[in-house]
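Shown here: the complex without one of its protein chains, the others still in place.
By letter and in written order, the chains are A and B; residue numbering begins at 1 in each of them.
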Amino acid sequence: MQAVTRWNNWKRPWWLQYSKPALLFCFVMKGPGIYNKIKLAALLGKKTLTKVLDALPAYEVEELYVCADALGTLGVQIDPSLTVKPINLTEQQSLISTSDAVITAQP
Amino acid sequence: MSLHLVFSRAGLKACCKRQQAGDKLVLLGNGVYAYTEALDAGIQPADLCLLAPDAEARGISGQGTLGLAHIDYPTLVELTQECSPIVSWNE
Partner (left out) sequence: MNYAIAVHGAPYASEAAAHALSFADAVMAGGHSIERVFFFHEGAYQGLATQVPPQDHFNIDMVKRWQHLAGQGVELGICIASGIKRGIVDKAESARYELEHPTLAPGFELVGLGQLIAAINSAERYVEFPA
């Protein structure tokens, strides 16, 4: 799972105690992380990120993407209960290049 | 202009799909083995370099890397100042 951050002037995630421009996290799920999203993780005996993903809006993380390329490669469909947007590689290029920092989060 | 730090062959594969023309790539660690794959993927030689200590540790000399630059850590720091964001790829 790779988190891509964008600077946003007026949003203040709870963990920031500063008044400087805050961060808007846009999570891009790629590769095996997608299995967590569709609850297969429970069948495989792995920890599911579903509850974490469901909690993200509470932390003002509003943009959640999934790599369309990985969806196709892995033959996975998006769980309709999840509010995620598939983005292609070109869109990911743009997301990365317009970000101030890119954080990798490994489960 | 982004800077991509590529630490492995798998990282290079993921990076090449998501980097843009004009971005800079530095191969580090076992990523130095992937310099031919990087060129085959269309990365321009001027945008690609290897971290010298890692290449040397793996027996990859400057003469054998098709003219690609081998950079030291001070040069890597300079690259991080010229580029943003800095993205690390290991898978």
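Throughout what follows, a residue touches a chain if its C-beta (ideal position, glycine included) is under 8 Å from a C-beta of that chain, and two chains touch if they have at least 3 such contacts.
Remember, it's a predicted structure, so these values are computed and weren't measured experimentally.
> Can you list the shown chains that the omitted chain is in contact with?
Taken over the complete structure, the missing chain's partners among displayed chains are A, B.
> Which listed residue, A:A68, A:V84 or A:I103, touches the chain dropped from view?
A:I103
> In the full complex, which bits of chain A touch the chain not displayed? Write them out.
5, 13, 15-18, 20-23, 100-104, 106
> Spell out the interface residues on chain B facing the chain that's missing from view.
These residues of chain B touch the chain that is not shown: 5, 7, 11, 28-29, 53-54, 72-74, 76-78, 80-81, 84-86, 88-91.
Throughout what follows, only the chains that are shown with their structure count from here on.
> Hey, which residues of chain A end up touching chain B in the complex?
Residues of chain A touching chain B: 30-31, 69, 89, 92-93, 96-97, 99-102, 104.
> Along chain B, where are the residues that touch chain A in the complex?
Going through chain B, the ones touching chain A are 2, 14, 17-20, 23, 84-88, 90-91.
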